[in-house]
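Note that one protein chain is taken out, while the other chains of the complex remain in position.
Chain naming follows the written order as A and B, and within any one chain the residues start at number 1.
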Amino acid sequence: MTYGKTITIETQGFSDIKNITPTVQNVIEKSKIKNGTVCVCAIGSTASVTTIEFEPALVEDFKDYLNKFAPDNVHTRHGDTWGDDNGFSHIRASLMGPSTVVPVVNGSLLLGTWQQIIVVDHDNRPRSRNVRIQVIGD
Amino acid sequence: MTYGKTITIETQGFSDIKNITPTVQNVIEKSKIKNGTVCVCAIGSTASVTTIEFEPALVEDFKDYLNKFAPDNVHTRHGDTWGDDNGFSHIRASLMGPSTVVPVVNGSLLLGTWQQIIVVDHDNRPRSRNVRIQVIGD
Partner (left out) sequence: MTYGKTITIETQGFSDIKNITPTVQNVIEKSKIKNGTVCVCAIGSTASVTTIEFEPALVEDFKDYLNKFAPDNVHTRHGDTWGDDNGFSHIRASLMGPSTVVPVVNGSLLLGTWQQIIVVDHDNRPRSRNVRIQVIGD
């Protein structure tokens, strides 16, 4: 059995982090699937999905590290070629990947107590970002 | 068809690496699923799952690089706020993600000869760590 929904979230870019755990849980409940997996996937090449303990201090720490790895003011061939200055966004997104898959058990996400599903929008401007939530199982 | 099992492993932290390939293969056999995928997911926000050639020299190399990216003695806002000094653990875990999905073909994991499934526990202390092995297919 498969059930999916595309959601749209408003993001600010520069690895802005949004907690979408309640939305994912809601889609699982609508799916009537009790046991399986859910794939949460950012549609687009400058965003990622992962998990984090979603509290403000750590959210800032994580953004700092992404900025240390691929600084938002760095010179890239992509920026030179296309003039959109978001080479760093692409590099962060490709490194982390677009999606994460998490188990569904007894109709619920199986996560740790302090573990939330987040979308990380690496782009260099505010966007309306589409994310697919795809549930598979029985 | 879906079949899942939660296993518990003892870890030492600081990106301690455990090879769980035989356990994952065992769960696949119990599932009777011949073709599909298996999602292996760390439950908690300071651990990751990936694959590696599991030999002692490379295991140490990989831990060195995680420590170079997010050093275990680094100052974080998360540590300041909560006093648990494991900001680096969270940063490593969110970068790598909590789970990996691997194909199941003819009742077996489809991996390279020198490729094993590992849990990487990034936390800063020994833990009993729960990991979900979720098999989907027919």
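As a working rule, contacts are C-beta pairs under 8 Å (C-beta built on N, C-alpha and C of every residue); 3 or more make two chains touch, one makes a residue touch a chain.
None of the values given here were measured: they were computed from a predicted structure.
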Only one of B:Ile20, B:Cys41 or B:Val102 touches the unshown chain, namely B:Val102
Where B:Thr6, B:Thr23 or B:Thr51 are the choices, the one touching the absent chain is B:Thr51
Missing-chain contacts on subunit B, rising order, are 35-37, 50-53, 55, 57-58, 60-62, 65, 69, 95-97, 100-103, 105, 110-112, 114-116, 118, 136-138
Residue list for subunit A contacting the dropped chain reads 1-2, 4, 6, 39, 41, 43-45, 69-70, 76-78, 80-82, 87, 90-91, 93-95, 97-99, 101, 132, 134, 136
